[in-house]
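Note that one protein chain of the assembly has been removed; the remaining protein chains are unaltered in position.
Which chain is which? They are A, B and C, in the order written, and residues in each are numbered from 1.
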Amino acid sequence: MTTNPDNQQQSFFLNMGPQHPSTHGVLRVLLEMDGEYVRDAEPVIGYGHRMQEKLGESRTWKGFMPYSARLDYVGALPCSHGFIGLIERMTGIEAPPRAEYIRVITSELNRIASHLLWLGAFLLDLGAFTPIMYTFDDREQVLDILEDVTGSRLTYCYFRVGGVSRDIDEPFVEKTRAFIQRLRSRFKLYDDLVTGNIIFIKRVQDIVQFTPDMAMRYGVTGPILRSTGIRYDIRKNEPYSVYPEFDFEIPVGETGDCLEVYRVRLREMEQSLRIIEQALDRLPQGPVLAKTPRQLKLPQGDASFAVETARGELSYYLISDGGETPYRLKIRTPSFSNLSPLSELCRNVLLSDLVMVLGTLDLVIPEIDR
Amino acid sequence: MNKTDQLIEELSRLPAAVNRVDYRQRGYHLEVRLQAGQVPAFAGLLRQREFYLVFVSAVHVSPAIEIIYQFACFAQPCRILARSTVAADGTLPSIANIFHGANWHERETRDMFGVVFTGHPGLEPLLLPEEEADLKPLLKEEGALKPADQIRRAPDEEVQDTKPSTTAEPGAKKPNVEHRQ
Amino acid sequence: MGTTILLPPELLRMVFTAVVVIALVFLNSLILGYVERKLAGRFQLRPGPMEVGPHGILQLMADAVKLLGKQFIIPQAANSPLFRLAPLLAFVPVGASFIVVPLSQKLQVRDLDVGLVFIVAVMALNMVATLIAGWASNNKYSLFGAMRSVAQSVAYEIPLLLSLVAVVLMTHTFNMQEIVLSQDNIWHVVQQPVAFLIYFIAGMAETHRAPFDLPEAESELTAGFHTEFSGIRFSFFFLAEYTNMFFVGSIAVVLFLGGWHGPQLPFMDYSAAVWFLLKVYSLLLVMIWVRWTFPRVRFDQLLNFCWKYLTPIALVNLLVTAVVVKL
Partner (left out) sequence: MKQYFSLLFIGTKSLLVGLGVTFRALLSPAVTVHYPRQKIAITPNFRGHTLLVKDRSTGRHRCIACMMCERNCPSNCITVVGEKPEGATKKALTAYSLDFTRCSLCGICVECCPTQALDFSDEYELAAFSREAYHYNLLEQVEKTA
């Protein structure tokens, strides 16, 4: 057992990952431990690094489209939404209203799928094996619906500049409505099985505290930020697409502990259902793909586009020199910033708590590493 | 006087060149141009005004690498994009002690561009392996490097007409023949 | 035993019973392993093992064959003799403790007067095996598992013993046969529901079953004390876990659920074991059910629960029992 000679206390280092069941991918956390207590937790990232930003520079914007879905593969559609939105913003192309509605519906479905996966995986981190099967049961329904319209189940390439690649039909609307009904009735099951469970509550309540100040210092966004009581959601604060047309709330928590994050995520699913329902009710008729020129150059200059993914703010910043390929494409991913306060958060917590916090952060490692 | 106007005034006192831009075209509200030395003061100001750090990154243009900062605010829709050119010795003051999240962003920027942030608590490689610390993959090659004014949008320029362009596809996209049979 | 010479029929009975018990121990792991996986599947809305044999009943056989065929890897830095010893130490004592468990009036290898004391003593050995396994692996995660196991076992043995003592106070004996016979009219679970519950919870903790599976805790410690074990030696831990479960269930049945008592059957002296096994397995099903429902508790919570809830309640229960018995 190696001990740290510089330290007065007898502490030792523990390598958690890159292959560890609860780091959700190839994340390594270097832990300085004192018994079972974590003295310091330093994330070591980059094992899944694919140099997406360089890929963005070496491909035309059209060629980068499929890559945008491979950032956050659990909630791929909002990521694509951001990239397509950016190109549309730069070129001034507008998608027809029906396409915008479809984008919102599919993005929100994807958000629900992502939250359901998180819910199951989070409980798996806490040692409950069964909930993940129930959430997967629900998530499969979403994936079936999305597969029907996009053609794939995980890494969609569905959004196009000026619209979407395929129109939705009546069976899609029916299936989605049926899914809304189903998920609403399932929340009771999750409440019974998880939310009220005394072991679960004792495991997640008051362990670590996310604060608004910490969120500002580290750029933490998404449900974790909202759990601290700050009502910040790109969909409301810097609305894009047709989000302003819907009536929905941004759920916020109070205390900013992991139980609040959990509650915020569950309530977000309900709000997403509300958005989908309204969008289905008001779905306009018309084309889903605007006429776009086959060769489309990006004008010289820069633009930014931020979207709210399931994990927080994802923003693209593109600089173009007027050529075929972007001159620089910066991708800001939410998990990158959400993970960075880990060392500050996890001081003097137990190893089990660290696993719980990692689960709360809802990390998608390829999105951090890009 | 609303908050944004106040902010613009405070920023100009730094002094920094502040531009209001069209959000619908650019995706941000304010464009700020900074001298390298003003960066910490600028970050400190935004920290007081309760902004959060979106990202720190860079772009390689001639004559020198430009560092890009983006900030946004939880309270009001105000997204700020700030630019600063690195000093001649390739360094820039770090803001990692003001916005702690900048720690990782600056480490990443050092990985990709080799920019040294002075005052950073530990500028080790973040994404790239330590043994390839000299890789700097996002630096442009000789032919691809553009002067800074070629990546700027002209002020008040309208969005370009989206007529079909007649130019041919670039030769660079030709497939690499030896990999595929 | 000294100068006592066993009579041939008695010897025959003992050998027969020993064979039955050994067969039962091995068979139990297969049955319980299958039942657990099947039930886990059913709890999770899936069918469970389906491929090997009808409804997958031969799945555990296939697993055993696979494990037998696997290489046994000893990490370079591991303490080799201890590392080899640990799996055996985990399994043999629990197997041996079945000597005193009365499956029916005649199906008991040896009826010790201090049967219960023997059982409790053997139970404590389990912890040593886990400690040795974790220590010898020379892996930090394994060591965590081992340490957790020791602390957990030490803590939970107290409420476990206190609940057993409550029954002993009522029956005035440590002899397993006599304890069962004393429940001819009424099972102790009716008189001692609190003690039964405490025993059951503490027993789950003793056997490291979820939600108390902290020494293994695969989401935290990857697999805890048996991270480094592979092949047939890994399967010994697996065997030990299921044998342990069966053992804890057996004790519960003997002490609280009237042992082999049940409706009359032909050859009651032997066949009553059916009632015994039925009771044991229904208890084990509850253990499986609990495992596939709850999240894992945290380590400090586990100990808090023991010291703040189980132990005081067990003490109060014992006190009340003592007073009632005395009156």
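Basically, contacts are C-beta pairs under 8 Å (C-beta built on N, C-alpha and C of every residue); 3 or more make two chains touch, one makes a residue touch a chain.
Everything numeric in this text was worked out from a predicted model, so none of it was measured.
Trainee: Check each of C:A23, C:L45 or C:I186 against the chain that is not shown and name the one that touches it.
Mentor: Candidates C:A23, C:L45 or C:I186; residue touching the omitted chain: C:L45.
Trainee: Among A:G25, A:P66, A:P212 or A:P239, which residue is in touch with the absent chain?
Mentor: A:P66
Trainee: Looking at the full complex, which residue from C:Y34, C:F229, C:F256 or C:F294 touches the chain that isn't shown here?
Mentor: In the complete complex, the chain left out is touched by residue C:F294.
Trainee: Which parts of chain C are in contact with the chain that was left out?
Mentor: Touching the chain left out of view, chain C contributes residues 39, 41-47, 50, 289-290, 292-294, 309.
Trainee: For chain A, which residues touch the unseen chain?
Mentor: Where chain A meets the chain not shown: residues 59, 62-67, 70, 130, 134, 137, 144, 147-152, 155, 157, 160, 165-166, 189, 192-194, 196-199, 294.
Keep in mind that, in the parts below, only the chains that are shown with their structure count from here on.
Trainee: If every chain is a node and each touching pair gets an edge, what shape is that graph: line, ring, star, complete or other?
Mentor: Topology of the interface graph: linear, an open chain of contacts.
Trainee: Would you identify the chain whose Cα-based centre sits farthest away from the centre of chain A?
Mentor: Chain centre farthest from chain A's centre: C.
Trainee: Find the geometric centre of each of chain A and chain C from their Cα atoms only, then give the gap between the two centres in Å, rounded to an integer.
Mentor: The separation of the two C-alpha centroids amounts to 44 Å.
Trainee: In angstrom, rounded to a whole number, how far apart do the mean CA points of chain A and chain B lie?
Mentor: Taking the average C-alpha coordinate of chain A and of chain B, the gap between them is 24 Å.
Trainee: Starting from the mean Cα coordinates of chain B and chain C, work out the distance between those two points in Å.
Mentor: Those two chain centres are 63 Å apart.
Trainee: Which residues of chain A touch chain B in their complex?
Mentor: Interface residues on chain A, with respect to chain B: 45-46, 49, 51, 53-54, 57, 60, 63, 86, 89-93, 212, 215-221, 225, 230, 232, 237-238, 292-297, 299-306, 313, 315, 317, 319-322, 324-325, 327-328, 330, 332, 336-337, 340-341, 344, 369-370.
Trainee: Taking the touch rule as given, give the residues of chain B at its contact with chain A in the complex, in rising order.
Mentor: Its residues touching chain A are 23-28, 47, 50-55, 57, 59-60, 68, 70, 72, 74, 77, 79, 81, 99-101, 103-104, 112, 125-129, 137-138, 146, 150-154, 157, 159-160, 162-167, 169-170, 172-173.
Trainee: For the complex, give me every residue of chain C touching chain A.
Mentor: 40, 43-46, 140-141, 143-144, 210-211, 213, 217-222, 291-301
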